[in-house]
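In this view, the complex is presented without one of its protein chains, the others remaining in place.
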Amino acid sequence: MSAAPAAVFFALAALASFVVRDAFLLDSLILILLWGSAAAAWNVAGGYAGQISLGHSAFFGLGAYGAAVLGTRWDLSAWIGLAVGAVVATAAGLVLGFLSNRLRGPYFVLATIAFSQVLLIVASRLRAFTAGSEGIPVPFRPGFWTLGLADKRVWVWIVLVVAVLAYLLQRYLDVSRRGYQLAAVREDEDAALSLGVAARRLKVAAIAVSAALTAVTGALWAQYVGFVDPFYVFSVDLSVRFALASIIGGLGTALGPFLGAVLVTTVETYLRAQFGGIGAGLVGIYLVVYGTALIVMVRFAPQGLVGWLRRS
Amino acid sequence: MGLTLIFGVMRVVNFAHGEFLMLGMYVAFWAFALLHFDPYVTLIVSLPLFFALGWVSYRLIMRPVVHASHNVQVFTTVGLSIALQNIALVLWTADARFVRTSYYAVVVRVADAAFNVAQFVAFGVAVACTAALFAFMRWSYTGKVMRATAQDRQASALMGIDTDRVYALTWTIGIACVGVAGVLLAPVYPVYPTAGLQFVLIAYVAVVLGGLGDMAGALLASLIVAAVEVAGSYVIGTAWKEVLYLLLFIAILMVRPAGLFGQRGAEALGT
Partner (left out) sequence: MSLLSVAGVTKRFGGITANRGISFDVAPGELVGIIGPNGAGKSTLFEIISGFYRPEEGDVRLDGVRLTGLSPDRVCRLGVARTFQKLRPFAGLTVLGNVMVGALTRTKDVRHAREQAREIVARVGLEDKADAHARTLSTGQRKRLELARALATRPRLLLLDEVTGGVDQRTIPALVQLVRELHASGLTLLVIEHNMRVITAVTQRIIALHLGEVIADGPPDVVARDRAVVEAYLGQAYTR
């Protein structure tokens, strides 16, 4: 697929940051780009390498906690927290990559869920370090260095840079040698091995890169939203959100996760706004929609939006 | 147990299993709260209910993807799980609810351990169900057909077995089992929308440990898990017990990958 639609997409986002003044719309834009980047990171492992993980919230959470803990405890820069989160997540990604070499299909999925649940329990129980199940409020410290940015336009630019990087990473996998080899591993690992592809190393690398990128989005999210709740950042629902955006947009396509994120984020924002006020329980409706969408998409449109656009 | 059956025959890992368990618990709760049904009366009523639920969910959701790739099945059942969980959340809120029977505090002593009646009954019924299911699979014609399908989909289809019906039946029985289990657990544990998750993880540990698709193994394994649970909470405290489970779970998956689920193991036997 050509890069033109993506160029249009990102250019529009950049343009919007200059034109749009409405805080709500800017907020939506930031979240779309952020969730799009997280979905793109998931897509590197799930779509390109075929390693379906429902434990990716583990990496998101590590990034979020990295930024929050280092910022509140040692008063370090949010950027350092982000970097530390990414490094820790890469290490965790290596562990998950190791699992992917031993487990196939549904067993890998099960293991990834267990993996994120372990981190959830650790984060919510290690009171001394993470403030336990209450979560960590991230204090607003003005300045770029501490990512305390009142101007939402600056946020748009920051997440836009991350989004473009995530997109370019996927484009690299569309056209490069490693990309072809990774596709072979996804389609049939044994056949790839028989053709001289170092399948295991490649898979581990893909998962580790995916983990690092997910952690970056997690750290930014924590700084932007200002609060880290272990039951949210390590939840299976969050992992499913990444996967869902990729699937809706188109598995293994570079632009797909972003298109998916547009849809998922918009629908969620709308449903939350519609039902949020009536009763706390009704907030769950957007998750019912998620679940249903997942079932419907894999059955009727496994190629996602991108596949659908390509055909028409 | 329902899990083993569904996986063993259909080769589908059902991520929505815990949610059916949760539904079973809610059925027991509402029957108790509104109709003052004793959970054990509900048990009898809920059996056909869950058979129906299983059948409907199979027709609507599972049938189109039975022959699809694992990933499609994973996403479908995950989607089902999330939808059910949050339907429960929307309808019945996140509050934990309890079924308080009159005999709640009654305790049965076996050797040194104390069980309350509900736990005792749950255990008894579980063993009886397993035995019944085991016998069914072993001796009845339908059971034999199910095992044949498990071994070789295509060959069975060629032999004139309606594999689609076998899958429908398997799924339905599996869901019925877990629904009943939910009703049984209701007097012992609180009910809330994500209640299924904690049980299903334990169930998965047991099932994987015993060998997926192997029912006697699963029962044996659940005893081992119970032992680990008791030992674990004694040694490292209840708080970290779940971590132990999860690590145990991953470790088990790791130790026996090829034999249980790898393609290579199957190939080896085929040559």
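Think of it as A and B in the order they're written, each chain with its own count starting at 1.
Convention: contacts are C-beta pairs under 8 Å (C-beta built on N, C-alpha and C of every residue); 3 or more make two chains touch, one makes a residue touch a chain.
Predicted model only: the values in this text are computed from it and were never measured.
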Out of A:V154, A:V175 or A:A273, only one touches the absent chain, namely A:V175
Touching the hidden chain, out of A:V197, A:L271 or A:V306, is A:V197
Contacts from chain A to the absent chain lie at residues 175-177, 180-181, 183-184, 186-188, 190-200
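To be clear about the criterion, only the chains that are shown with their structure count from here on.
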Chain-centre distance (mean CA atoms) for chain A and chain B, in whole Å, is 31
Listed in rising order, the residues of chain A that touch chain B in the complex are 50, 52, 54, 99, 102-107, 109-111, 114-115, 117-118, 121-122, 125, 190, 237, 240, 243, 247, 279-282, 284-285, 287-288, 290-295, 297-299, 302
In the complex, the residues of chain B that touch chain A are 13, 15, 61, 64-65, 68, 70-76, 78-87, 89-94, 193, 201, 204, 239-240, 242-243, 246-247, 249-250, 253-254, 257, 261-264
